[in-house]
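Excluded from the complex is one protein chain; the other protein chains are retained at their positions.
Letters are used for the chains, namely A, B and C, taken in the order the chains are written, and counting of residues starts over at 1 for each.
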Amino acid sequence: MSIAPNNSFDPPRPAPAALGWLAFLFFIFTQVYAVVTSPADAMMGHLQKMMYVHVPAAEVTFAAFGVVLLASLHFLWKEDERADLLAASAAEVGSLFCGLTLVLGMLWGRPTWGVWWSWDARLTSTLVLFLIFVGYLSLRSFVEDPHRRGQWSAAVGILGAINVPIVFMSVKWWRTLHQLPSNPRSLSPEYLRGLLLNLAAFTLLAAWFIWRRYEAARYERSAEHASQAAALGGYDG
Amino acid sequence: MDNAVTNGGIGYVVASYVITWVVLGAMLARVVGAARRARAEYEQAVKGEFRT
Amino acid sequence: MQSSAPLLSPDLALDARGVARRFGARWVLRGVNLQVRAGEMVGLLGHNGCGKSTFMRIVATLLKASAGDCFVYGSNVKTEGDSVRHHVGFFSHVPGLYDDLSARENLAFAATMLGFPSADIDAALERVGLTHVTHEHVRGFSAGMQRRLSLARLILQRPRLLLLDEPYNNLDVAGIALMNGFIRELNAAGGAAVVVLHDLVPAEGVLDRTVTIREGRVHVPTAADLAHGGASPQAITVPAGAAGIS
Partner (left out) sequence: MAFRDDLRRTRAIVWKDLTTERRSKAGFNSVASLGVTILVLFGFALGPDAQMLRDAAAGALWLAVLFAGVLAFNRSYQVELDGGALEALLLYPGSRWAIFAGKLIANLIFVTLMLVIVVAVGIVLFQVRIPAQWPALLGIMMLGVVGIVSLGTFYAAMSSRSRAREVLLPLLLYPMLIPVLLAAMEATKAFLGGDLLNASGAWVQMLALFDVIFLVATFLAFEYVIEV
């Protein structure tokens, strides 16, 4: 007899430690490389160097939310509990990078625009995304039943993902109607290599974070099941 | 963008890198710690199963 | 899971195969197998918290099983919930009534929701003995009156599979007779019932057999259990004194 609809109780395959080291060392290398090789920008001076942390952090944020969206859809479709755990892990890591992106955005905004915050479409929709992440994670913490938590957070995750581009679009419209200055950023090719390398490094690091977080969640599930099986003398009789 | 750019805004650049590194470092420690702890607990639970 | 499909028999009112359910890490049901033929009345026994109600809620599509399959007249509870709900009438602990609606309004709402907007509401009210409070709000009803009104809703529905979760709670002698009369009537029409009980006495002469859920599985009574006065098929037919298991 089949015990569980999926093998979410099996212990996970642990993330290889070598991958973690690789991600970490690659990250350090790309950061140093980008900072050292980029010349001071004619317009922005050394502020340009913030691009190597800010842009990758933002990219990872949206990628993580993409993972939440896909995992949520997969969970509703296949009812595979592992997808729910993956969505939760990605949301946790994503919210961290989202917060980081916001802080870096403010650190960038202060010297360039003279204000800590501007109601620009990108910044505002990142903030809304952060709030959606917070709502998603608190929903998870307020619901105990795993199945209910999975279904509900999947629905919230999917609707949240639909909402983000809509927020971006509406804030952009709102801004153009109010005629506030926009801030186009051009990127000369000499900065591009450093940026691409950092994008790759951040993505790798975030993927590794999500993997380890997911691994922990899977172990917790397996441990729950194993202790239950021990207490009641096995599932199959 | 006047005075900040003239003195290079180095303080902001340093701050952004420091924050990024601290945050990512903390996350690294947290994530690795959580995975290790969960694995240890799991192995404990499995051992308990065999004992009974 | 799919392999069980060819074994399906349409004259089975309920066919539960390895139904399991966990809440968090706790497995409440660990593989319940129970087959109930059309026209069969089955009592479901077990101590508090053994998962009787959980099982009933799974059959009624209110809860999803964590594992296993369950069919009601050949319809899968998990994937064909709507057609299962057409067959199943569930009488649960909670009355499921609206306090600010009158008895009649509650039934009229239920009739529309059940898909029988022209059902004879007054006849159902008369049968459960609530004609004198037809237009009074349910808020003022006693627990027993609320149970009777819930029963009237089942009478409107006339389900082919009746799921009764401790149906005699809060009912007086006349109410118990009413309930048993309704169960027998459905039985005569070829319907089946699963009745959760903690006391067999009121259900005397109604049930065909009983099963016990223990440690999350259906427990087949052994000679030792019978010696301890546990529920058994015979216990139903022997005089009331021997049947009491409370």
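Basically, a contact is a pair of C-beta atoms (placed from the backbone, for glycine too) under 8 Å apart; a residue touches a chain by one contact, two chains touch by 3 or more.
Note that this is a predicted model, so its numbers are computed, not measured.
K.L.:
Could you tell me which of the visible chains the hidden chain touches?
P.N.:
Counting the whole assembly, the omitted chain is in touch with A, C.
K.L.:
Which candidate, A:35, A:70, A:131 or A:199, sits in contact with the chain we can't see?
P.N.:
Looking across A:35, A:70, A:131 or A:199, the contact with the absent chain belongs to A:131.
K.L.:
Kindly state which of the options C:86, C:127, C:198 or C:219 is in contact with the chain not pictured.
P.N.:
Selected residue, touching the omitted chain: C:86.
K.L.:
Given the contact definition stated above, which residue among C:13, C:60 or C:193 touches the chain not shown here?
P.N.:
C:60
K.L.:
Even though one chain is hidden, which residues of chain C still touch it in the full complex?
P.N.:
60-62, 64, 81-83, 85-86, 88, 90, 92-101, 105, 109-110, 112-115, 117, 137, 146, 153
K.L.:
Mind listing the chain A residues that contact the chain we can't see here?
P.N.:
76, 128, 131-132, 134-135, 138-139, 142-143, 145, 147-148, 151-152, 154-156, 158-160, 162-163, 166-167, 169-171, 173-174, 177
Simple rule for what comes next: only the chains that are shown with their structure count from here on.
K.L.:
Can you identify the chain nearest the overall CA centroid, using each chain's own CA centroid?
P.N.:
Measuring from the global C-alpha mean, the nearest chain centre belongs to A.
K.L.:
Measuring centre to centre with CA averages, how many angstrom lie between chain A and chain B?
P.N.:
Result: the chain centres lie 14 Å from each other.
K.L.:
Averaging over Cα atoms per chain, report the distance between chain B and chain C in Å.
P.N.:
53
K.L.:
Counting only residues that touch at least 2 other chains, which ones in chain B make the list?
P.N.:
Expected reply: no residues.
K.L.:
What parts of chain C, by residue number, touch at least two of the other chains?
P.N.:
none
K.L.:
Per the contact definition, I'd like the list of chain B residues that touch chain A in the complex.
P.N.:
So the residues of chain B touching chain A come out as 1, 4-6, 8-10, 12-13, 15-17, 19-20, 23-24, 27-28, 31-32, 34-35, 37-39, 41-42, 44-46, 48-49, 51-52.
K.L.:
Once bound in the complex, which stretches of chain A touch chain B?
P.N.:
Chain A reaches chain B through residues 11, 14-15, 20, 24, 27, 31, 35, 40, 43-47, 49-50, 53-54, 57, 93, 96, 99-100, 103-104, 107-108, 110-114, 205, 209, 212-213, 215-220, 222-224, 226-227, 229-230, 233.
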